[in-house]
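Pasting in a structure now, in C-alpha cells, and then I'll have a few things to ask.
All protein chains of the complex are present and in place, except for one that has been dropped.
Up next, subunit A:
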Amino acid sequence: MALLQVRDLSVRFVRKQEPTVSAVDGVSFDVQAGRTVGLVGESGCGKSVTSLAIMGLLPGRGTEVSGSVRLDGDELLRLPRRELDRRRGRDMSMVFQDPLTSLNPVVPIGVQISEVMERHRGMSRRVARGEAAKLLERVGIPDPGRRLKEYSHQLSGGMRQRALIAMALACEPRVLVADEPTTALDVTIQAQILNLLRELVAETGTALIMITHDLGVVAGTCDEVNVLYAGRIVESAERHELFAGPRHPYTAGLMASVPRLDTPRGNRLAPISGSVEDNIPWEDGCAFSPRCSRALPRCSERTPEIEPIEAGRWLRCHNPIEEHARNTERPHD
C-alpha cells in the first residue's frame, strides 16, 4: 500500500448567506516513499486547499472536509487534534509558499527549528539547538551558529526558505508537502531550492508532494503529476508520459502557454482564455468546457468521470486529444 493515500478528498467552504464553494472535489492520488508527486494547476484550482486538508490545517469553522487521507494506513482526517499534533511535524511536514510571512518575526530562527525537535524527538533545548545547527548546514546555510540567533528579517529570501525547509525536515518526516516553495523567490534561488529538495528526497526517501503552477518545476522535480482543474483532477500520469503527450485539452493548454526556447521569435504565447473562477461548478458538465477548444455538445451536458486509460494514467475528458494527434494542439509546433 502507498505511504500516503488520498481518496475522494473533498473540501467545501460553507458560508452563511453565500453559496457553498466546493474547492476540492473527489481528489484521489497515492504517494510512495521516495517519490515526488506534483499537484499542478492555475490559481484557484484547489491545489493549496488539498495540501492544507492533508495537513489538517484548514480552518475548522465553515469548512467541510470529507473523504480519506491515510498515512501508513492511519486515517488522518478523523484523528483527534492531539493525535494529529503528535504526527504533524514528525511524520509529515510542510514547506510554505511565502517564507517571510511563514516565519515568526519575533522568535529567533534557531528556536523555531529546535522547537519541533523538542516537541517530537524529546530533545533538551541544548541538544535540539545543536541539531538545528546541523540542519541549517545541511540545507546550505553558511555560518549556522550565527544564523540560529538571528531573526527572519535578517535573512535573505533564499535563506528564509532554506530555514523553513530545515524546520520541515527536523524530524525526518516521511511525507513532505511543499506548497509553491519557490514562487516567492527569484529564478536562481528557485533552482537552488529545487535542487535541495531533489537531493533531500533522494537521500532520505521522503515522499514529496509538490504543489505548483509552474510546469518547469514539475518537469524538474516530479515523478508523477496530477493536473487539477476547478477542484478536480483532470489528468494524472507519469511525468514523462504527460510531457510526451498530454491527453486532456487543459493540460495541453497549460503546456502551450509556457514560453519555450525553440518557439520562433515573434510568435505569441497561447494562453487559455477565461479563468478558473468563472467555472467552478461541475454539476452541469465539464467545468473546463467553456474554455475548451475541443468541447462537444455533451461536454456541457454530462460531467465526465475520471477513468484509467492505461497503466498509471487517468483522464477526465469526453473528447481527449488522440495519442497520434497529440502535438497538433500546440499552435506553434
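Definition applied: contacts are C-beta pairs under 8 Å (C-beta built on N, C-alpha and C of every residue); 3 or more make two chains touch, one makes a residue touch a chain; residues count from 1.
Throughout what follows, contacts and distances are computed from a predicted model.
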For this session: Out of "NADH-quinone oxidoreductase subunit E", "Peptide/nickel transport system permease protein", "Serine phosphatase RsbU, regulator of sigma subunit" or "Cyclase family protein", flag the one the UniProt entry gives for the chain missing from this complex.
Result: "Peptide/nickel transport system permease protein"
Exercise. Which residue among A:Arg88, A:Arg291 or A:Arg316 touches the omitted chain?
Worked result: A:Arg88
Seminar exercise, completed: Given A:Val11, A:Val24 or A:Met167, the correct residue touching the omitted chain is A:Met167
Seminar exercise, completed: Given A:Leu103, A:Cys222 or A:Ala237, the correct residue touching the omitted chain is A:Leu103
Problem set entry | Residues of subunit A (touch criterion as defined above) contacting the omitted chain | 55, 57, 84-90, 93-94, 96, 98, 101-108, 111, 115-116, 119-120, 151, 153-154, 164, 167
